[in-house]
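In this view, the complex is presented without one of its protein chains, the others remaining in place.
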Amino acid sequence: MMTITLTDLNSAGRDEFVAALGNIFEHSPWIAEQVAMGRPFAGVTQLFSAMKGAIERAPVELRLALIKAHPDLADKAQRAAGLTAESDSEQTSVGLDRLSDAEYEAFERFNNAYRSKFGFPYIVCARRHTRDSILRDFERRLPNDPAAETQRSLEEICRIAALRLDQLVAADDRLPVHGRLSTHVLDTHSGMPAAGIAVELIELADLGASRVVARTTTNSDGRTDQPLIGGRPVPSGKYELTFGVGVYFAMRGVAQSDPPFLDRIPLRFSVSEPEGHLHVPLLVTPWSYATYRGS
Amino acid sequence: MMTITLTDLNSAGRDEFVAALGNIFEHSPWIAEQVAMGRPFAGVTQLFSAMKGAIERAPVELRLALIKAHPDLADKAQRAAGLTAESDSEQTSVGLDRLSDAEYEAFERFNNAYRSKFGFPYIVCARRHTRDSILRDFERRLPNDPAAETQRSLEEICRIAALRLDQLVAADDRLPVHGRLSTHVLDTHSGMPAAGIAVELIELADLGASRVVARTTTNSDGRTDQPLIGGRPVPSGKYELTFGVGVYFAMRGVAQSDPPFLDRIPLRFSVSEPEGHLHVPLLVTPWSYATYRGS
Amino acid sequence: MMTITLTDLNSAGRDEFVAALGNIFEHSPWIAEQVAMGRPFAGVTQLFSAMKGAIERAPVELRLALIKAHPDLADKAQRAAGLTAESDSEQTSVGLDRLSDAEYEAFERFNNAYRSKFGFPYIVCARRHTRDSILRDFERRLPNDPAAETQRSLEEICRIAALRLDQLVAADDRLPVHGRLSTHVLDTHSGMPAAGIAVELIELADLGASRVVARTTTNSDGRTDQPLIGGRPVPSGKYELTFGVGVYFAMRGVAQSDPPFLDRIPLRFSVSEPEGHLHVPLLVTPWSYATYRGS
Partner (left out) sequence: MMTITLTDLNSAGRDEFVAALGNIFEHSPWIAEQVAMGRPFAGVTQLFSAMKGAIERAPVELRLALIKAHPDLADKAQRAAGLTAESDSEQTSVGLDRLSDAEYEAFERFNNAYRSKFGFPYIVCARRHTRDSILRDFERRLPNDPAAETQRSLEEICRIAALRLDQLVAADDRLPVHGRLSTHVLDTHSGMPAAGIAVELIELADLGASRVVARTTTNSDGRTDQPLIGGRPVPSGKYELTFGVGVYFAMRGVAQSDPPFLDRIPLRFSVSEPEGHLHVPLLVTPWSYATYRGS
């Protein structure tokens, strides 16, 4: 994805500025138009704050139009007709382009139920979610009243916009839109960080298939060189993190039973704060292990 | 299954004695015949010892005949033709009556490879195994030389016999043929045993489907009223033990994230000593847990 | 100490019965006299229940006399003049016969303050306490009003009596006056119970010197042959339990740093339920350990 510097945005002509930011809010360049006068912005935080201010000051009808400018989630017909590049990428990130026919139909039913109750599409910031957590979110929000859902939709729209802005604009400051999921393996049999442990992170799915999110190996510090998930929100949902400790201890010549009592250790946990820093370490011997939510 | 007391066996007529014990060793009543004279036996241990002695003293050809008297494992044709009640029950215990066609064919290939190399059927004490561990055992034994496999077959036959004898004869002493798998949940958030935790034990399978072995709930002592597996060998293999801690803490009103960080905790481990006592406890808070191989 | 069977008590003459039980309640044989008619008792529980009933039915003055029949705790003059054998043994159990002059004076001040406020001696069931917890109990009770302290004194008197009765009378049933403190060491480096670990239990004291309560070695099951404290209440107070793990791992040839990272591991904890079963296990490798309040 192309990025643009905040400096360039500050010095650009008005039309150029609006063109660059016109789709930060889906099909709603009026927001960029409104804030163009406020330049120069000291940081992307200030820019984003101005854009949110424009929405808050906008008349009700315009806010509603903003909501209605969004596509349905996982709608086949809309996908065929073409989404904005941003929407397409967001829906793809959560696998909404790879649904089975049955899953497409489920989403269609949900979208229709929501739209027929509220008169506007169900909007959620897909990058903060797994498919399961979207369905859970949907089920929680459907009973809301229209005022609550209007407000909630605008919040989700701002989350979507913040992530789009974060990807597009390079500045000295950053919007607080990134989470992190990390691990660490300590071999308490030898009292050392466990290097060379195969680690796999799987996103578990009630709906559709589970999928591998990261597959890596611990380094000499017992950590992974990169966070398992980083530089983006950690999608809400269930995960399984597995550690190949049987092979690790075998390679080190440590006595184990045959087959080893512990081979691939699974840790299952849920993520509930996509912007949080979640650390899930493993303390392990061939005969015992422990884990905890660290930070 | 009918049982008979050791006292009755000691006082029975010779024919009656042989009839009762004739199939402790598959299709080989000569072993019971040989030991009938040794009565009375002080215990089932002494009885079994006498039967093993009869085998050790038997000429080579008779020992080989004993081996050949056993059916192939998981052989469709032999099943159709009829197994002894004992063999049928043993093969059923490990699910060899419920194989897919592909699995039957795999076993057939194994049996044929083994029989063509050694001239006698592959014998293993099925009650001490899962299907996966049988295949693993098979692969390890196939490269052996005939002398080693003859010896090994007799050992497996004695294990089979010991289990049959244990089930058939009621005595004051017991043969050491039973293992035990148990668990215990300690809630280290409240410092109390965790009562009412849903526990499920699954036998994991590389070959065929995993299956639930036990499904229970912890009692006020944090234990299960019965061992997860007891009164029989704990089959070698891989297991997953799951604990429904999310619901447990929710019922107690303990603050958790939404969804709970930990919901159903899986512990995966292997059993390698079917007659051993394996204790796999869980120490748990809503944010951490530990397990270890206890005793 | 002499014991007498409940059967003998049931069949004894009235005077003999009263003589045997006359000092279960300090200097108050009238309680035994009152219950003698209620014989035979089915168990010691029923006997004790009858004795408590006699106190409850007694007029206020008699109950007050029962309270006043007790000696001061740790009073030098009274010790010199002679305590009942029971009181002497109870005070000795908690070390009240081995106080420094300063400590005697502290107890004297406490006793006087209490007696001048309430008009009767401060009574506590010494066998359920350490010296520190007695002082703590004293400080908590001094602000009470006379009615509350009268009631509380009778409760303590019944606790004293229950322990005396438990020691004196042999019956099929037992009064629930015993607690237990136990430990277990699991070597999670080898996945086995840790045998041969030197274990020491120290009662920690703010007042006076700490003292060793038990010194033992773990058996092949990683436990101690006898509970660290058993067959009596576990006195309220602070304890330190130490485990000689450095020597243990050295004897097994396990690689450690020099000097070993862990040598004698101390666990410090408090006991608050003298009749409870407290289990304080240790899970240990040369580089890590964990403990928890078990049951």
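We call the chains A, B and C, going by the order they appear; numbering starts again at 1 in every chain.
By our rule, contacts are C-beta pairs under 8 Å (C-beta built on N, C-alpha and C of every residue); 3 or more make two chains touch, one makes a residue touch a chain.
None of the values given here were measured: they were computed from a predicted structure.
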Looking at the full complex, which residue from B:Asn111, B:Thr188, B:Thr218 or B:Ser236 touches the chain that isn't shown here? B:Thr188
Contacting the left-out chain: of C:Trp30, C:Tyr104 or C:Tyr292, that is C:Tyr292
Could I get the residues of subunit A that touch the absent chain, sorted low to high? 186, 188, 191-193, 221-222, 283, 290, 292-295
In subunit C, positions touching the absent partner: 136, 236, 238, 257-266, 268-270, 272-273, 287-293
Which subunit B residues touch the hidden chain? 188-191, 255, 257, 261, 283, 285-288, 290
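In this section, only the chains that are shown with their structure count from here on.
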For the two copies subunit B and subunit A, is the contact made of the same residues on each side, with over half of the numbers shared, or of different residues? same
Using CA atom averages as chain centres, what separation in Å is found between subunit A and subunit B? 47
Would you mind listing the residues of subunit A that make contact with two or more other chains? 257, 261, 283, 287-288, 290
